[in-house]
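First the structure, which I've put down as structure tokens, then a few questions once you've had a look.
Excerpt of the complex: some chains, original placement.
By letter and in written order, the chains are A and B; residue numbering begins at 1 in each of them.
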């Protein structure tokens, strides 16, 4: 019974519903090291720290064999072989081994450094789909405005154009100002006033980084009006983020109103608030969640995280993601650790008689693939 | 050793210290489905979601055999057989299989739809005892008042009458306004002013729903003055509730004063704050806790929840409850999952040599029965 479920999960083609492009070209070891530490966005004083972590151990254990190295190979050998293969070949091997059929790619933070949608499809052998980051749309727009009063219509227009071929939108409100703000649809004059203030700041500073809760909230409502599923970054991120404001419970008032729209809201990552997110997923028809990103960072402990997500949240409300970004170790590890955790947990639950084997296989398919297909209307 | 403890726990007659009446009569499948989703108090858009959850799987696994069905039977067959037996026969089977000797019934939310104290005793074969819900007493009272100044004495009088045969009181403050308010005993003029405001609202709206923290706090102090154990809803509930305000740590100032009274305060449910509740149970002589309701919703994961409750809280400060309400699956599952978790955990702890077998049996009896008997002075 045990190996039957493990085998089933191992063979399941996944939808990675929140991910970014892998690196396009070769780079120095420092880039790789910093990309393995999501939380610390300053250059690492002690890069060795990156390898002495659950993530570092998981990379050496699970990714090494895909680079023709033995499991648990030392960091020095790992990097040497990786550099020898080159970034693209590493990305090719790791993304293909992930067993992902569809990648839903957040294009809000891309540059020439990352593979674009077409390249990711070619490298990975999977299909790619675009998720538009709302704050990026606003930041491209603001410098072009003559005054704040134009902002509302201009943003809606720009979003419609940018989202024409997209299958979802995403907000990083948690990073920019936290969720602990009034998230009711802001009136036009408040939007105009906030846009005017921001336009002045951008004009003076020359950089456009949106942190105003009124404009971010406006963007979220505009995205919901389009009817596309809305992804929200929740919980852990780098030190720019105040983890207190990234608690999804602050979304309560928003969700009470929002639920009537029927537009899916997908809570991403969620650690350490995965139980709170699960509560919301049970309480609101429109709320979904994943525990991507954290899965990778927890390595061998990801099993407990994934088990914790499997508490209150209905099985139809959970999705798989890697949040891979940069080194394709993330794209692969997300899938490898998810398969391992789900395979182990479900095998235990079937062995103890709590679940049936057919239910276990069905739930694995739902979370790994079918829920995402339904929510994003993938063909 | 293993089977000895499992057998002991299986044979223990429990006190279910927080529960409601089961349904009295037959109803449509929608009623059953909605009652399996505590958090979502709107009609379910996708009722199938209810069955694809830890709770749904636990119902199919553990309750099906009591309805003469095989474990893991499909939802359709489950409902068909349940409808065939009828609500009362299902309730009879499920409540009797729970192995509960005493049910402590919250009568604050009853109507003709639910079995009353006498009927629950007859159906279940156990004894029943009443717990009076404070907000219900206030809501029955408010429309009869001539002015706000009467409220204080009138509430105390009404509570004394209502609680004459009760063994405890209960507040749903967490639902109504959260705990993050000043919970010191309010002065008479503040109570009168709040009551006058509420009386006006009730007069205008025709509905009496108490949400004022001054009046709810007054009710709590009045209940403590009676000397009866006080139950407080903590943590998860439906979407009416703001989970942030339902964190029991907000009770700190209240408990610092309250502890001198010696009146037991019982924190109900507690998820996802069971560790915070355990901390309070260790810090304050009067604080007790349970993890009812959440136990049912977590199904196979309830073991970890119950293990988490067994951290800081002294074993003399923990109780069992199902929070069963409506379909008697809840009344049974609470007991079945509690027995299973405690049996498994204690067997492990005895096997590893951490606990002795006699301690394990003693603690199981304390939590399942003896603590409740002592706290509520059951004969």
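We adopt the following convention: a residue touches a chain if its C-beta (ideal position, glycine included) is under 8 Å from a C-beta of that chain, and two chains touch if they have at least 3 such contacts.
Keep in mind the model is a prediction, meaning the values are calculated, not measured.
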The full assembly in this file, of which 2 identical chains are displayed, is built from a number of copies equal to 3
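As a working rule, only the chains that are shown with their structure count from here on.
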Between chain A and chain B, what is the separation of their C-alpha centroids in Å?
37
Provide the residue numbers of chain B that touch chain A in the complex, in ascending order.
37-40, 42, 44-46, 48-50, 52-54, 57-58, 61, 71-72, 236, 238-239, 242-244, 271-272, 297-301, 304-305
Hey, which residues of chain A end up touching chain B in the complex?
247, 249-250, 252, 255-256, 259, 262, 275-276, 279, 282-285, 307-308, 310-317, 349, 352-356, 359, 363, 366
